[in-house]
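Yeah, one chain of the complex is gone here, protein chain that is, but the others are all in their spots.
By written order: A, B and C. Residues from 1 in each chain.
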Amino acid sequence: MTLASVTFHAAAAAIFATGLFTVIARGNLLKKLLGLLLLHVSVWIVFVAMSGTPASPDGATIANPLPIAFTLIAIVLGTTAMMVGIDLALRIRASAVSVEDDEIAAHELKS
Amino acid sequence: MRSVSAPAIWRAGVLTRVREKVPFRPPLTALALSLAVGALLAVGLFDLPEVGAAGSPALEHVAPRYLNDARIETGATNATAAVVGAYRGIDSLLATVLVGVAVAVGGLVAVPVVAPAALRSRRRSESSVAAPRFWHRLEPWRDRVDAVLAGAAPTKLARFLLVLAFPLLSLLAVVAAWSHVDGAGGALAAGAIAAAGLVALATATRLSLGGSAMLRAVAGSSVLFALAVAHAPLMEGAGLLDFAGFGEDFADGQRLGIRLLTTGLAFAIIAWLAGHLVTIEQKSRP
Amino acid sequence: MTPDLLLFAAVALPAFAAVAMLVVAQHPLARDVGALISAVVLLLLTAAILAMLDPADWLGVILAPLFAGVPVRLVGEPVGATGALLASFAWLIAVFWSLAAPAARRPRHPTRFFVCGSAGMAAAVGCLYAGNLLSQITFEAGLLLATSLMLAPSRNEEETATHPILLLLIAAMFLAMVAAAWTFLVAGSVEFRPGGSFAGATDRNVAGLILAIFALAGTRFALLPGLRGSLVLGRSEVPVQIYVATIVVLIGGAIPFAKATLYVIGPATLREIGGIDVIGTLAIAALLVLALRLRGAALAERALGLPAVQTIAVAVTLFSAHQAGTLAALIVLAAGVLAVLALLPVVALLADGLGPTIATLRGEGSRTPWLSGCLLAIAASLLALPPTAGFIGTWYGVLTTATTAVTGPIVLGLAPLVAAIAVLPMCQQLLFARPDVSSLRQRLPLGWTAMLPALVATVVLLVAPAVIDQMLPTFAGLLPRGP
Partner (left out) sequence: MTHVPALLVLLPFTAAALCLLLPIRPLVRLFGLVAPWVSLGVAALVLDHVLRVGPLAYAFGDWAAPSGVVFRADGLSALALIVTNLVAAVLLPLLHRDSAAHPPGRTALQSALALAFLGAINGIALSHDLFSLIILIEIMTLATCGLIAAGRIRRSLVTAFHALVFQSTGTAFLLMGTAMLYARAGSVDLLDLAGRLAGANDRATTIGAAMVLLGLAIKGGLFPFHGWLSRTYIDAPAPIAAVVGGIAPTAIAYVLLRISTAVLGGGPSFLSANGAWGLAAVAALFVLAPSALAALQRDIRPVVALLAAAHLGYVAVGAGAINLAGATAGMAVIVAHGVAVTAAVAAIGCLQHAQLPTALDQLGTLRRRSPMVAAALACALFAFAGVPLTVGFAGRWHVALGMIERDAWAALILVALSSGVALIAAARVAQRLLFGPVAPIERPVPFPLALSVPATLFGLATVYFGLNAALYVGLADEAAKLLMRGPP
């Protein structure tokens, strides 16, 4: 197993796990969004790793275009979701008292 | 775009930041769950074919056509552009629509202006929760960085840097766009970088860029443009996204179609990101 | 009035009555009159259907095109029609009681009782007339829902008290559904047809499993002897007891099982399945447990233990299901239903007037001659003493089951003994114990109206043998002839 694939895949798995943990465990809405970004980043990494091609004799290697295309679209997916999340978080911040989950809940209870 | 989303989230953090609570007990279930998923994922990923290994299915099945025939079939010099624009053109079209939806959502939940001062006072009133001591030591620095980034009191240095950033970033964008003229990736990168430059400029010189409404309109029209490009072939009886009829010969038409489509996507992204960031930027003005 | 229209009316009338009574709930008089009239008309309808049965071709009506080729269908055939007649009579008695009984003994929520009862009757009649397994399950679900709505008052402790029964009924329904699905896979059809659709369709093991599931669902596990919930009904009102014990448990369990064995599995397959002794042994065990449960029970509980006994007897008789077997099972069922039907009001009145336990009955027979007479008659029928209906049923049952297996007669002989354990102490205390003169008592607060339902039921129980004797030849002609 080449170093490249070990690095790529281990990094992807680690980042995915980190992102999942952040999304689940963190109360702060923006931290949650960062966790989302991590999840998506690990997907991008996997796609990029997939686009590798064996070096041709003249040394010039061209990437496999399909995973690259997937990566581009996936980036759009992840970033749109995250930006909309930011919108919502700001709106919540402007209307609610806090961006902490439980504080919002408490406030709802009071109001 | 990653290059933009990171500062965006930092900015949002500046606006909305209350120090995150220290969880009372370590969230063990979450930890176990994420570790389990990560381990499972690792098992699966290590079972995948080697990176760049010859004969992996990803290279065997459809990739050869993209690699070898794209230039002839689509006239695109860049295989990725051919895939994004021609073979899987519907994907970029749908991505454009997705950006449009994001724009609409952003318009629906427009943030009412709240001055950072008010925010900070609110924050002080809230910051009852004890934070780790380490952060206490960093406190003054954090406030200073906040002040700069929130545009509350941009220091001369910050202004200079930001003003300097704009031409550099736009130059970078031009280079990125030019480097592979057909490259959809190039278009995306150019869009992202240009958006970053716009934001830098807006931050430095309280320039409003016509507000977010105008940019939203631009984004919407570019979405509509991309859709129109997709529908255009119906005029001459071809199928949707079948750009062969655009030019005098097959490849020429395809190339034109790809460029139009990706341009629509890129412009949608530029306008959307810029509008988004400028909105946040304006909110952060005292 | 064409027969299929009659079938449709027999289901539609109670359903309509239920809705109507829910609408006029504000006017008790209209509600009660509606309930009584609908019950009477239902009885007449079922009797008419039974009268105009035709062995050659079953009259049928399609209610809804459920799946392609598997509609919700009603057919008139002897077994179901008999059950429907019995059920509608039981319902009439229940309504009659809830109108005539002393105010303290009437349903606490009359509207709920009448609405749910009528809806349940619509479902029960549909379940008995069902033309295929799917329609049977469909109506059984309706019966289950109506019963659960009736049994679950808003007050929680009672709600939880009746849960065991509801759970048993739900389990029975889904067991029946599983069996139906399996039948559909095995035989390719769920239609009821004389001789069954299993012949040669599958090996005896699968058929035996399906039969066992049907049996479990049909007997409602004989209300799991020893289950607290099966006796907890004693706490609820008499008409509810009548409705659940006779209609839901006895008839609604035994008749669908009978139809499944007769018209789906078929006598031929039944015979090659065999295994009657296994079922018989299980039945004997269940009877013994029941006997133990019934020994120390209070009055109402003793009465409520009997449906389980009768169900077991019917089920075991059915397992030797060639023609005479079905006939015997039907007679056993009829005798059991009528006896329970008469016993429940009598016991309730006794408990009402004298006290909830046996000890309080001591020697009060002299002051309640009518009730004592009823009790004696019912006891005679339950003990299968000639010339009561119980005797005829047991007689035919023993005759039939003796031809196939040993355990059959044992079960049929054991059932009256268990019943005796439940009933005889009552009679003994009531009639022969010396009254304790120490406490002077007021006379029983019982008028004729209160006793009328009990008396009617007892009279019917007494005249039943004659009717059965008259109907025997016709039935022998009606029932599908086994190979």
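Here, a contact is a pair of C-beta atoms (placed from the backbone, for glycine too) under 8 Å apart; a residue touches a chain by one contact, two chains touch by 3 or more.
Quantities reported herein were computed from a predicted structural model and do not represent experimental measurements.
Engineer: Using the touch definition from the header, name the shown chains in contact with the chain that isn't displayed.
Structural biologist: When the full complex is considered, the omitted chain touches A, B, C.
Engineer: Under the stated touch rule, tell me which residues of chain C contact the chain that is not displayed.
Structural biologist: These residues of chain C touch the chain that is not shown: 22, 64-68, 72, 109, 111-112, 115, 134, 137-138, 141-142, 144-145, 148-149, 152, 154, 166-167, 170-171, 173-175, 177-178, 181-182, 184-185.
Engineer: Across the whole complex, list the residues on chain B that are touched by the chain not included here.
Structural biologist: Contacting residues on chain B, toward the hidden partner: 40-41, 43-45, 47-49, 56-63, 65-66, 86-91, 93-95, 97-98, 100-105, 107-109, 216-217, 220-221, 223-224, 227, 230-231, 234, 238-244.
Engineer: If you put the missing chain back, which residues of chain A would it touch?
Structural biologist: Where chain A meets the chain not shown: residues 16, 19-20, 23, 29, 32-33, 36, 39-40, 42-43, 46-47, 50, 66-67, 70, 73-74, 77-78, 80-82, 84-85, 88-89, 91-92, 95-96, 104, 108.
FYI, only the chains that are shown with their structure count from here on.
Engineer: Taking CA centroids for every chain, report which one is farthest away from chain A.
Structural biologist: It is C whose centre lies farthest from that of chain A.
Engineer: Taking each chain's centre as its mean C-alpha position, how far apart are chain A and chain B in Å?
Structural biologist: Centre separation, chain A to chain B: 12 Å.
Engineer: In whole angstrom, how far does the Cα centroid of chain B sit from the Cα centroid of chain C?
Structural biologist: The computed centroid separation for chain B versus chain C comes out at 73 Å.
Engineer: Touching residues of chain A toward chain B in the complex: what are they?
Structural biologist: Residues of chain A touching chain B: 1-2, 4-6, 8-10, 12-14, 16-18, 20-21, 24-31, 33-34, 37, 41, 46, 49-50, 52-55, 61-69, 72-73, 75-77, 79-80, 82-84, 86-91, 93-95, 97-100, 103.
Engineer: In their shared complex, at which residues does chain B touch chain A?
Structural biologist: Those residues of chain B that touch chain A are 1-2, 5, 8-9, 12-13, 15-18, 20-21, 23, 27, 30-31, 33-35, 37-39, 41-42, 45-46, 48, 50-54, 58-59, 62-63, 66-67, 70, 79-80, 82-84, 88, 91-92, 95, 98-99, 101-102, 105-106, 109-112, 114, 119, 122, 126, 184-185, 188, 269, 272-273, 276, 280, 283.
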